[in-house]
Each structure stands twice: as C-alpha cells, then as structure tokens.
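What you see is the complex with one protein chain gone and the rest in place.
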Amino acid sequence: MSVQATEYRGSIHQQQKELMLQWYAALDRAAGNAAEQPVVSMMVSGNCVELLEGFGAVPLYPEVNALQLAIRHQSLDPILLAEELGYAADNCAYVKADIGAYLKGITPAGGRLPKPTLVLCNFVGCNTYLKWFEHTADLTGAPLYVLDVPFLRSEEPGEADIAYVVRQLKEVVARLESLTGRKFDYDRFQQATAYSAESEGLWSGIKHLAQRSPSPFDAYFDAITLMGPLYVYRARSEGVQFFRDALRELEQKPVSAEDEKFRLVVEGPPPYPYFRAFRDMFARWKACAVASTYSTVGGLWEFGFRHDPEKPFESVARHMLAQNVTNRNYLQRYEQIGHYLRAWDADGLIIHFVKSCRLFSAGQGDMREYFSRMGVPTLYIESDLEDPRYFSEAQTRNRLDAFFESLEHMKRTGARRMPLAAPQPSPLRVL
Amino acid sequence: MLVAAGIDCGTGFTKALVVGRSGPEAPLRVLGKGRVRSGVQVDEAAQSALEIALGQAGLDREAVDYIACTGFGRYNVSFRDVAITEITAAARGAFTIRNQGGPVLDIGSQCTRAIAVTSAGKVQAFKSNDKCAAGSGTFIARAAKYLGITVEEVGELSLGARNPQPISSICAVLAESEIINHVSAGVSVEDILRGIHQSLADRAGAMLRKVRSESPVLFIGGVAKQRGMTEELRRRLGVEVEVPHDCDFVCALGAAVLALRRLAARN
Partner (left out) sequence: MAECLEQSFEPLTELAQDIEFASVRRWKQGAPHRKAVAFFPVYAPMEIIHAAGMLPVGIAGAGDRLDLQHADSRFGSFICSIVKTTFELGITGKLEPFDALLFSTICDSARNLCFVMKRNFPGQHFEFLHLPHSTSESSIEFLAAEYRRLMGELQRIAGVEITAGALRNSIAMFNRQRELAGEIYTLRAEAPHLLRATESYALLRAGLRMPVEEHIAILEEMLPKIRARGGKKRDAIRVVIEGSFCEQPPLPLIRVLEAAGCDVVDDDFTLAQRWFSEPLPLEPDPVQTLAERYVRCATYSSVRHFPAAARCRGLEQRIRRSRADAVIFLIAKFCEPAYFDYVLFKKAVDQLGLPSLQLEFEEKLFTFDRLQTEIETFVESLIFD
C-alpha cells in the first residue's frame, strides 16, 4: 500500500515553503536592524496581523517557532532545559520549547530571531498565553501589552466587548507609534483588511473543496501546511496571490474515488514531533480529514466572516472576539464539529487530546460522550503537540487501525451513515 | 567510647549500622552492620537488623547510647531516639564517605533522588522523582520479571548490550508496553536492559541538573549495584560517577553519624 498516494505535493507547497523562508529572512533582517524593521510577537489565534501592516511591522509567532522545532525533532532539548529552570513537567511544552530554544539560541530556520519591538499578548481564550508572554517579556526585556479579549460568553459579542477591544487596539496603535517613532498608516491598515477579506474568501473556498467527495484537500494535514501563509501573509498581496493559486491548483487536482475511503472530522492539534508518522497512520487507510477545528484557530472563515475595510477596527475586534475557535466557548465548539459532520458529510470524529493544551483538551472526554451518544463513531487518543515523550507510536497506530477497521465493517454491513441525531438543545447557536 | 546506631528502614530492605568514636577527635569506627528484608513489620525488621549489627560488633543492646532511624518506616521504630529523613541521612552519609560536599544520586526501589550536599554535609537542594514508578528500582525489577531474569543479573547483562534500544516514554505503563514491543520485535534482553538503564540515566541526569551541583556524582542506593547503570550514567552525563562500597548502607551511615553528633552534643 503506497503511503504517499494521498499526500499531494503541488507547486503550492513549494510556494508555501518560499513564503515561510521569506518570512524568516525578514525576521533575520529585523534582528540585525531593529530600528528599521519593527517586529511584534503575537499569538496565532485571533491575531490582528492587519493592524501590524499599518506600521509595516512583521509578526513573530512563538507557536509557529515551537511547532517547527517539534516537526524537526529539535524540541526535546529546549524542553529539558526549561524544566531544569523550574518549568513543570505538566506545563505547556510550546512555552518550554520556545523559552528553552531562546536560551539555547536555537531558531527554526537557523537564522536570527529579533527581540520584538512589542510583545503583544492578544490573549484569546488561552490563559497560558498570558503567562508565556509575561515570561517572554521578562526574559527579552521587550515591552509588553496585554490585549484583553473578553471570552465569548454569549452567541455574539456584546457592544461593551467590541468597544473594549477597539479601545485597546487604538492603545496598541499609540503604543507602537511611540515605540517605532512611526505614524500609523490608516490607509495601509484599511488596505490590509481588504487583502485579508480576499485571502479569507479564497481560504474559505479551499475549505469548502473538502465538501466534495472525494475531497481534493485534507483539512487537517494539508491545512496545516497552508496555515503559515494564512497567519503571516493574509493581509498582504502575496497572501492573496498565494491563496488564489492554492484554490486554483486544488480545484483542478485530479482525485479518484479510490483515494478516499473514510471522511473524518479531526479535533485538536496534531502531535508535531510525530507529524509524519501520524499522517501516515491516516494515509494507509485512505482516510481524509474533511474538516478540523485546529485549522480554525486563526479564524472561522469558512462560516462567512471577513475583515471589513469599511470598519477595519471593529472587524479586527470581531475577529478576535468571536471568529476564532479558541475564544469561543466549549459548547460552540461542539456545534462547530456537529456542523462539520453534517455539512462536510463525515464518517466519524477523531479527538486528539494533547496534554500541553488544556484550552483544547480539558473536557474532550465530555465531547466524546456527546458525539458518541449522537451516534457518531468517535475515537479519542492522547499525546502531545510538542513533547516527544508523550507519544506512543504503536499504541496510537493500534487504536487508529481498530477505529478504521470498525468504520470499514460498518460500511460493509451497510450501517455506514448512521443518522446523525439532532444536537441537544443549547442556548448557543453558532453558525 | 560513644556508640550509636543508624537504621535505614527502606521499602525493600532494612539496614542497620553501629558506629563508635572513642573521643571527640578520634576517628569514626564502623563496628557492625546488618541487613534484612523489611517485610510488613518495620519495628521487627529494625530490631533484627540491629541485632545482626550488634552481633558483628560483639556488643549488647545496652551498649548503644543513641539510635537514629531513617527511611520510609522511620516513625514505626518504637525504640528510636530520633527520626531523620533519608535525604538528610544520605547527604550526611555521602559527606562522611567523601569528606566533601557535592552531588549525590540515590536510586532505591521506590524513589530516585538527586541531592546537592554542602561543604558542611547539609542538604542544599534536592529533587525526588515524581510518584511515577518508571524511574526507580521497582521498574527494573518488573522489567526483569517480564524478561525472565533475576534482578541480580540485570547489571551484568546490561553491560553486554550491543545495540541498546531506548525507552522513550516517561510513564511506567507506556514504558512497559515499549518493552513488550521490543521483545516482540526480537530485541535481545541485554539491549532492552541497557535501554532501560539509558532512560533511567537520562532522567537522573535531568534531576541532577535541577539541583545544580558539580561532579563527581556519588551514586548510592540499591540500583547503584548495577554496573550497566553506572556505566550509562558515566557515558550519558559525561561526569565521574563513584559508587561507594556498601552503596545501600549510606543512609544508615548518615543516620548513625548524626546520632553520634546528637549524643556528643548531649554529653
């Protein structure tokens, strides 16, 4: 059985690689000339990269650095160093890898990483981020601004929430003006939201390709490859161009019915230290993720949200408050998954518990219970997104094999599409 | 002569040591030692170990002026004068042997500890392993049982490894399933054992780095008898590792020395 068969490598993968190298090169240049090139470190989730465009600032994403280390099997040493400094075995390993790597001088692409002009903690739902950025600011001596994004406690963000975030965004602008000595370029900001809206539309188009059967796109593994450009470049013309090419290429990609045996929804981040091995466990069964929650960490664009050049500040605020999976509440995530199962026509759900990230994982047992009761074949597996010590390859493969075998059996016996029970009544409607 | 005893009531074995000193400046003399399985009756085990030690020393029970107990069962010994933790005792025992401070690694049946000892023989910092069993002697014993060998054979067999297979999991349950996978993949017993020693050594190394103490390391406790383990510690940590003669009596020695000090202070 060919493992490579379901993994598609087209020109967009090359383009993606070049864009990311270009980004690291920009960071490396910034490290050499801080005055010329402002850099703002941010959290991927609900990032406001559009605002940075108003200063021509480059975003620095510690998570992306951490996951790159893990994929390259370089995460364990920095993690161990951080543990020697007092971080706990049960602290988020992204943070440990990032801090350990900083102290060891390891960077994902080998170039330099700059000291940020501003450490902007766009805390969206992840309390661990508050700590991470407090520590980063303390360690690097860079100034810190915590952009307090109220957690989404109702269906839509309230007026007070939006006003609060907009006021803070304007404080960030003032802060960056004084830190960089540059005037905020409102027109460029507005243009950035227009580019974002375009990129987001194209990205949404790509996500919807997975509604086809067979799907030309894996919305977990392939989506992760495309997520870098989405976070770094969506608010720029390069991003729009990239996603235009990507959509076209994937639309035209030939796929045959034999290439897809199972359609899945995947919840949770991947085990980056075993990314390749994990992917192969799906590939050997011709299992395609048609939707994933992890790919909506940056934004929920497949459900229609776009940045709005007419109301740039407000739309950035709305994106941070309500249009990314991490700042939405847990039941809204159930609804998101339920919607995927129906509208993307999936056979089952895989829940990947990662010990590092309690935002994702705390309560996933309840999630399993909810979906199993609805009649959705659901598999729950545990490992980690960064720490290689918590992944048992044989065990994970056995569990996935058993799951796929039972899906196969269900298909053969005609029990394949169990009618999806209506979700339990909930006061929260998402989509 | 002042005579005191230290009794280390460990989870596996109870060790007693009788020491004496004929004057404040006189050298410390080890008069006798005894070692019995702990079992469930800690008090009785302590009694038996002490009797063996007294027999060696040719002394009566009355000759012992002060008894310090250490180890997990220290509070269960009814005839003790004082209870001291095994960490304080290990630090003092190591200091007595080396006549200097420095790092001590203690791997017993249930617990692994890294201790930094000051130049005065006191505990500066210490780290115990998490309650997980994957890092201590019991884990090795279980692996040995699974592999069909005795614990006593482990140390030598491990030395004969050609291609050690690492155990990457931190959790005992996962680690055991890794061992089972190795067995079914046809990996030799020697290579598996050495892999276990490697993983233990790595973990011990991390603990030693946390207490930040300079080498050489004094390696004590029951697992210190396994030569494969000592070899791995040397190789992987890149430090000198000393294993004292009677490496499982170090805590009893420390307790006995502290008992003697209390006794001298009282007189």
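Chains here go by letter, A and B, matching the order in which they are written, and residues are numbered from 1 within each.
Assume contacts are C-beta pairs under 8 Å (C-beta built on N, C-alpha and C of every residue); 3 or more make two chains touch, one makes a residue touch a chain.
Since the model is a prediction, treat every value here as computed from it, not as a measurement.
> Touching the absent chain in the whole complex: find that residue among A:G111, A:P150, A:P214 or A:P309.
Residue touching the absent chain, from the options given: A:P150.
> Looking at the whole complex, which of A:Q16, A:T117 or A:Q168 touches the chain that is not displayed?
Among A:Q16, A:T117 or A:Q168, only A:Q168 touches the chain that is not shown.
> For the full complex, which residue in A:H135, A:R182 or A:R284 touches the chain that was left out?
Touches the omitted chain: A:H135.
> With the full complex in mind, choose from B:K122, B:K145, B:R235 or B:R266 the residue touching the hidden chain.
Checking the options B:K122, B:K145, B:R235 or B:R266, the one contacting the hidden chain is B:K122.
> In the full complex, which of A:L359, A:L379 or A:L407 touches the chain missing from this view?
Candidates A:L359, A:L379 or A:L407; residue touching the omitted chain: A:L359.
> What residues on subunit B make contact with the chain left out of this view?
These residues touch the chain not displayed: 72, 84-88, 111, 120, 122-124, 126, 128, 131.
> Which parts of subunit A are in contact with the chain that was left out?
Looking at subunit A, the ones touching the missing chain are residues 85-88, 90-92, 95, 121, 123, 125-128, 130-132, 134-135, 137-138, 144, 146-148, 150-151, 153, 158, 160-161, 163-164, 167-168, 171, 329-331, 334, 353, 355, 357-359, 361-366, 369-370, 380, 382, 424-426.
Here is the rule we use: only the chains that are shown with their structure count from here on.
> Distance-wise, how many Å sit between the C-alpha centres of subunit A and subunit B, to the nearest whole number?
Each chain's C-alpha centroid was found; their separation is 48 Å.
> What residues on subunit A touch subunit B, complex-wise?
Counting only subunit A, the residues touching subunit B are 80, 83-84, 89, 388-390, 392, 394-395.
> Name, in rising order, each residue of subunit B that touches subunit A in their complex.
Touch list, subunit B to subunit A: 130, 168-170, 174, 177-178, 181, 206, 209-210.
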